[in-house]
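Just one protein chain is left out here, and the rest sit where they should.
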Amino acid sequence: MANVRQLVSDHSLMERLARGSEPNFSSTSPGEYRYHVGDLRRYLSDEAFTWYKAMVEVGIVKAFADRGMFPQSFAQEVGHAAGLVSSKEVAQEEERTRHDIIALVNMLREKVGDDVKPVIHRAATSYDTIDTANAVRFRDAFNDVIIPDVTKLLREWIGIVRLESDTLQIGRTHLQHGEPITFGFSMAWFVDRLGNGMLEMARASDMLVGKFSGAVGAYNASSLFVSDPMKFEKEVLAQVGAVPADISTQIVQPERIGNLAHFTLSNFGILANWAHDMRNLMRPEIGEVWLPRGRDVSRSSTMPHKANPIGFENIQSLWKEATGRMVTMYMDQVSENGRDLTNSASQRYTPELFDMFDYAVRRATGIAHNLRANHDNMRRNFEMGRDVITAEPLQLLLAGLGRHTAHEEVGRLADRAVAERRSVVELAVEDAELSKYMKKLTEAQRNVLAEPERYTGEATRKAHEIADKWEEKLDQLVAR
Amino acid sequence: MANVRQLVSDHSLMERLARGSEPNFSSTSPGEYRYHVGDLRRYLSDEAFTWYKAMVEVGIVKAFADRGMFPQSFAQEVGHAAGLVSSKEVAQEEERTRHDIIALVNMLREKVGDDVKPVIHRAATSYDTIDTANAVRFRDAFNDVIIPDVTKLLREWIGIVRLESDTLQIGRTHLQHGEPITFGFSMAWFVDRLGNGMLEMARASDMLVGKFSGAVGAYNASSLFVSDPMKFEKEVLAQVGAVPADISTQIVQPERIGNLAHFTLSNFGILANWAHDMRNLMRPEIGEVWLPRGRDVSRSSTMPHKANPIGFENIQSLWKEATGRMVTMYMDQVSENGRDLTNSASQRYTPELFDMFDYAVRRATGIAHNLRANHDNMRRNFEMGRDVITAEPLQLLLAGLGRHTAHEEVGRLADRAVAERRSVVELAVEDAELSKYMKKLTEAQRNVLAEPERYTGEATRKAHEIADKWEEKLDQLVAR
Amino acid sequence: MANVRQLVSDHSLMERLARGSEPNFSSTSPGEYRYHVGDLRRYLSDEAFTWYKAMVEVGIVKAFADRGMFPQSFAQEVGHAAGLVSSKEVAQEEERTRHDIIALVNMLREKVGDDVKPVIHRAATSYDTIDTANAVRFRDAFNDVIIPDVTKLLREWIGIVRLESDTLQIGRTHLQHGEPITFGFSMAWFVDRLGNGMLEMARASDMLVGKFSGAVGAYNASSLFVSDPMKFEKEVLAQVGAVPADISTQIVQPERIGNLAHFTLSNFGILANWAHDMRNLMRPEIGEVWLPRGRDVSRSSTMPHKANPIGFENIQSLWKEATGRMVTMYMDQVSENGRDLTNSASQRYTPELFDMFDYAVRRATGIAHNLRANHDNMRRNFEMGRDVITAEPLQLLLAGLGRHTAHEEVGRLADRAVAERRSVVELAVEDAELSKYMKKLTEAQRNVLAEPERYTGEATRKAHEIADKWEEKLDQLVAR
Partner (left out) sequence: MANVRQLVSDHSLMERLARGSEPNFSSTSPGEYRYHVGDLRRYLSDEAFTWYKAMVEVGIVKAFADRGMFPQSFAQEVGHAAGLVSSKEVAQEEERTRHDIIALVNMLREKVGDDVKPVIHRAATSYDTIDTANAVRFRDAFNDVIIPDVTKLLREWIGIVRLESDTLQIGRTHLQHGEPITFGFSMAWFVDRLGNGMLEMARASDMLVGKFSGAVGAYNASSLFVSDPMKFEKEVLAQVGAVPADISTQIVQPERIGNLAHFTLSNFGILANWAHDMRNLMRPEIGEVWLPRGRDVSRSSTMPHKANPIGFENIQSLWKEATGRMVTMYMDQVSENGRDLTNSASQRYTPELFDMFDYAVRRATGIAHNLRANHDNMRRNFEMGRDVITAEPLQLLLAGLGRHTAHEEVGRLADRAVAERRSVVELAVEDAELSKYMKKLTEAQRNVLAEPERYTGEATRKAHEIADKWEEKLDQLVAR
């Protein structure tokens, strides 16, 4: 990305962002006054969009200059202008021109000499600029901020996996008590899912493409100036660190950004699952995890004794807001006869989606850092089912010894065990029929039945295996 | 709404809104820097939300004062404070308290005497304030701005219905030419749909409810202070012009706001259908409607000859953005065990939905005002099928005379008519079998077959019928 | 609906349905082999659709006959034919004609005399038949089956409200313990929501409309036969118990069926919320409700001790499947230039939505019938927070006595109370500052603080109030 980025200062942009960085509470948009990541405004705000679009315009001029069609100084002059142009002046000019890119081009032209004016936006159509700028800024946002943020969250989670790899917890299905696992194992489940999702998200962001193929995608305009417009397209895009689509119309293929949105939402769903699970483990009756009061746990306005898990709830709530937006992506795939503009306004909301996601990632990271397992409560909850948890290994072992009716028989014993508050294993030993099989058990098997806390299978080993896998992958990612 | 509104000045609010009304281009949210209705910020912005919540707090104090539990001057003092409180100071206090309503209450208390401080927020839970404030501000927004805006659009559309009630247009199905209608008739289709939808939207907005039933909805707290808390709830809500839900938990029933969102989206879909149809009628090959260059029709950045229907495209694009958000409403219905807070962040985006819709309504109104039918092109397109349009009346009349195979026979003749560029009626007259029936036609029937432009049925009458219906209803609505 | 229904026997239909009523496991559709309501096949199956469409065709013939345009015997003959026509023969004919309604008309014509053949489908377009048939069959399905099924569920729920109106339960917010309510109160919350939703659903189903306005909605064809086609449209639709839309194109306004779908989904969300809450109350650690093993609670395939709440899970899972389908309804609103056919296939899935909902309603009814509250566990969970639940009334009463810092002070005491396992009230009495206020409390106020189980506010009264309201409304509905 070296070439053009050196020509375009972001000093003026950073100043405007700093000035405007205070939330505007007169806004209707929660993304403005409440849920956003400051670091992403460099990529996702309207000011940033203006900057990236101006940079693409510089890239076009530079590519022509590199072909010797006019002096390199032209590119430098446009580069300087691009560093200064603001969203506000473009918006004002758009009031007059009724066209955002014409307005941008005019504001650039205003800032350069008369000889340079006509070379700006040469052979380009609006969406050469817009689609390329979006590809570059979104990829930058993911590479510079979002992916690193996800890796931070993964490292926090991996920390819990390691710390709690051996912590006994009852495994649940249907919200009922199943068989024992460890808390580290249950956290590893989220690590692996989000790790996989992050790699897919990074791949999708790397696959974003730009274009310099003109108004209908057939290089009509650029073929007036160069004899090899497809090659020239590559040169233009290389200026800003992008690659072209294999074929485009006025716009690039909508599927690429749709894929990135999908993986973002899919990863959002994993955060939501985690937040949902953890705040359920914080129910007073369960109490398996704990968070300190503060940013993510607040009192009630009327009930001062409460500890409300508002951080978890916030993550899940933003996910709910985001989820339906995939529909917009699918609808935007149908652009009539080459392209209509009905994806224009909707597309402007895409940055908000990435912003919301990253906000949730950061919030999750802060929470994960403070999250504590309550080993006593985990043990207490495990003990609730001690008498019957062994029903599974019991029926398996009996079946293993050839008792094919074991499942139904042990089911009946389990009901009795609950009713009589006795152990299902004891009842099996007392049972006339089953006792014959019980005698054939090995000592190791007896031990599992006697101490169901031993019945965690490979939970600890698997937890570490997953932690190892992702520590290695995250290290590779950094080294990249 | 008289009582409390007199106590709470909106002077300070209007000043803050005016100061902040300039779009903040540092924002990521298009609803901040691009798509919003200024007049709605009085209801839908965060500043306005703060104002409405503060007003509800005043209503609570006033209702206690009206019961003689402390002096009326307390309510006046809180009323004065409520007029001054700003989103910014509440946000800063929330940084400390980690609770938005505690922060608001603190900012109110700061502005009143020590004797008044403890009566603020008495017996209330956060969502008594929040849900009631939302009910009132959304209803205000619909009554004061959105519904009137929709009526303006309807009046523009009705104007077209009247003007073009008699303008011949080919009626289309499957995008193919069917039978003739009039352009006024095709506009009446949208008038009736949007008129119906507006009434449903107004009904849904009137059905929004508030609450003063405390933290879990059972009036636990208020029953400490009054012996008839259900009656008292009505008194509190009457102070701000609201009525209570029949039963609530910490929150009101989520279905009410969901219904309002649905009708808003359903009406948005009607706008989208209209925008879609009109910009298709603007295709060069069709050319049945026309718009002047300007806000809603722009040139291309590279193709100066073009007339791009960007206004229509914008409406449809915002609809695409909005549509999937209904999913959030449905997900927010599942609030765990009384209520969890996972509807909190998502709910803050609801105002944006109403804002987007109203923005589209206003844009549609401006477009409708400038829209012109091109009678020549409508006639030209009609003429394209003159030879075969009569296939329908022909087969019907033949069948009416007892020829039950008419549909298939006329179908074959129509294919021939197209191939030979002759009239399907002529071919029927020449047909040995069908000519027997053709002779039995009445003169009026022959006229329809000879001049298919007469075959518009009741199109003109229906257009006026619909215009009459809605002019009457809109007049009643104003008189309300 | 009298007129035409007498002419069209449903004997043959019922036979075909009976024959085909066995699930076809070769199907890919769970709605075929697993989730459907047998009683609804009379309205929602393809066979039923054929029957209703044929009945509309009879209605058209009958309306012409009533005007004396041909003998009444024609209508009887078509009525007889309509009773016999099967989906299978229509499907086979459609293979040839490539048009479903032409195929239906051909199958009817095949069954009548040559003089009757040409009068069938006179002046009608396909969607006169289809939209009218859908309006009538959906309204029938709601009136005959779905609404009555919802009332049965409501009565089961009301039974629980009455039975448990006084059963102490801790009220929850954020999944944390708030203030006490009663279990009857928490069930009343669902009764009122579903009751309201049922009335809206019934209203939306009553508002479905049909049409007899021809191919482009302008009565082009019918005006060839009658001089007052709008009046005649009403007569045709009255034959099958329907009313016409105020204006239609080839199709009726899509918003009506969209509204019905919305209210169905909104009610589905209420079922999902209830199912979610109840199965969470069945967690072993909570145990506040209980269901017997059987249809809705199953063992695991490997863990015989488990009691999996599969009935609740099934309801919630079907809701998840259904929710996104609203998007289709919104997309179907945009039908190009009068109408395109892109709503045809999608519309055929609408019956499945109603079927899934009713399946869930019936399942919920069966579960509600068996659901039992576990009073001991409710009391045990309540006791968990006994020491701090009184924090709310305590701070309110202290504030009521003028201590405006009470909320923060009591918050700190509550933290101590939890840590020291003592009562927050005791700590307040010991507090040097607060003890001054504690002495000023009335006896009744002291009692609430001493026995937080009394702090249920109006929970019991409200439960009965809601039960009264809906018993009365359901009785009115039956009387209708």
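Order as written gives the chain letters A, B and C; numbering starts at 1 within each chain.
Keep this in mind: contacts are C-beta pairs under 8 Å (C-beta built on N, C-alpha and C of every residue); 3 or more make two chains touch, one makes a residue touch a chain.
Note that the structure is predicted; figures quoted are calculated from it, not measured.
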Omitted-chain contact residue, chosen from A:E200, A:E383 or A:E471: A:E200
Contacting the left-out chain in the complete assembly, out of A:L265, A:L291 or A:L371: A:L265
From C:R16, C:H174 or C:R193, residue that would touch the chain that is not displayed: C:R16
Touch with the omitted chain, as defined above, among A:V8, A:V78, A:L104 or A:A188: A:A188
Among A:D277, A:D296, A:E313 or A:E409, residue touching the chain not depicted: A:D277
Of B:V410, B:M438 or B:I466, the residue in touch with the unshown chain: B:V410
For subunit C, the residues touching the chain missing from this view: 16-17, 19-21, 23-36, 40-41, 44-47, 50, 86-88, 91, 97-99, 101-102, 105, 121, 123-126, 214-215, 221, 279, 293-295, 297-303, 308, 310, 313-314, 316-318, 320-321, 323-328, 331-332, 340-349, 351-352, 355
For subunit B, the residues touching the chain missing from this view: 173-179, 279-280, 282-286, 299-310, 313, 327, 331, 381, 384-385, 388-389, 391-392, 395-396, 407-408, 410-411, 414, 417-418, 424
Positions on subunit A contacted by the hidden chain, ascending: 102, 109, 114-115, 117-119, 122-123, 171-175, 178-182, 185-186, 188-189, 192-193, 196-197, 200, 214-225, 229-230, 246-250, 253-255, 258-259, 262-263, 265-266, 269-270, 272-273, 276-277, 280-281, 323-324, 326-327, 330-331, 333-341, 392-393, 396-397, 399-404, 406-407, 445, 448, 455-459, 461-462, 466, 469
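Following the convention adopted for this analysis, only the chains that are shown with their structure count from here on.
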Longest centre-to-centre distance from subunit C, chain (CA-based): A
Chain centre separation (subunit A, subunit B; CA means) in Å: 33
Interface hub residues of subunit C, defined as touching at least two other chains: 173-175, 178-179, 280, 327, 331, 392, 396, 407
